[in-house]
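Partial view: only certain chains, each at its native spot in the assembly.
Labels A and B are assigned to the chains in the order they are written; within every chain, residues are numbered from 1.
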Amino acid sequence: MTDAIESRLIELGITLPETSAAVANYLPVARTGDLLFVSGQLPMADGRMAWTGRLGEALDIDQGRQAARLCAINMLAQLRAALDGELDRVARVVRLGGFVASAEDFTAQPQVINGASDLMVDVFGEAGRHARAAVGVNVLPLGAAVELEGLFEAP
Amino acid sequence: MTDAIESRLIELGITLPETSAAVANYLPVARTGDLLFVSGQLPMADGRMAWTGRLGEALDIDQGRQAARLCAINMLAQLRAALDGELDRVARVVRLGGFVASAEDFTAQPQVINGASDLMVDVFGEAGRHARAAVGVNVLPLGAAVELEGLFEAP
């Protein structure tokens, strides 16, 4: 058993947050076969929404990218909990779905979601590369700037 | 062969609607391996759209929750038809994707989609818990208040 991914997180200076129990009738992560579907993650930190408002209005691209990266970090925390603490069991990141709260004239959703895609490759290397959809929406839960869902393969 | 799920639907007072043949080049349900992908369901009842308009404008949270529940009921009807009438073959609900037609300041999409998540757990018990994404959008087909897509595991 190696802990390559944990070592990599330390190198990157990333501390995954504690996860809390779900408060509704859905799960943070659901498994079918070797596939792990991760529920939509928001840019929360320390129990509060860290990035609210729409891109092109309240936030610029770089702030959006930080929001997407935070969603990805929260996703890894949920994934680690679902894998009994063993992120090394991740065989690959399969897909990310990124929703960006956007002013009507904001069209740089891909650059925003790169904040999540880049993190996955930073952490998992080549296995972190994934298929992706990035779209704009008018509003997200709790006023979040970004929502990110994910699909991972882990035996 | 048990009919536990049918009995449960009766207990809950839920009658699944008849399904109609698709009128376009897509399917209500597509299978790959043990996975069943269900097309986006709208809050239709008796052949008409039962819930139209945007949350935070035309509809409040409780109405949105009813719309999401109706989408979930229509989803179960499509799933039952795809499983030759045998909902007991469902091993688990894997994922729900919920789109909520939303005014720009409406941020309670999760509470709305709980109407669908709760129904799945009411019907399938623990196997009904699933991964989920809930997002806002500015408009949905036919002016629907909610659209719900689903992924189920059934051997």
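Here, contacts are C-beta pairs under 8 Å (C-beta built on N, C-alpha and C of every residue); 3 or more make two chains touch, one makes a residue touch a chain.
This one's a predicted model, so the numbers in the text were calculated from it and none came from an experiment.
The complex in this file is a homo-oligomer whose displayed part has 2 chains and whose full count of copies is 3.
Methods note: only the chains that are shown with their structure count from here on.
Distance between chain centres (mean CA atoms), subunit A to subunit B: 25 Å.
By the touch rule above, subunit A contacts subunit B in their complex via residues 24-30, 32-33, 37-40, 97, 99, 137-143, 147, 149.
Chain contact summary for the complex, subunit B toward subunit A: residues 33-35, 92-96, 102-110, 114, 117-118, 120-121, 128-138, 151, 153.
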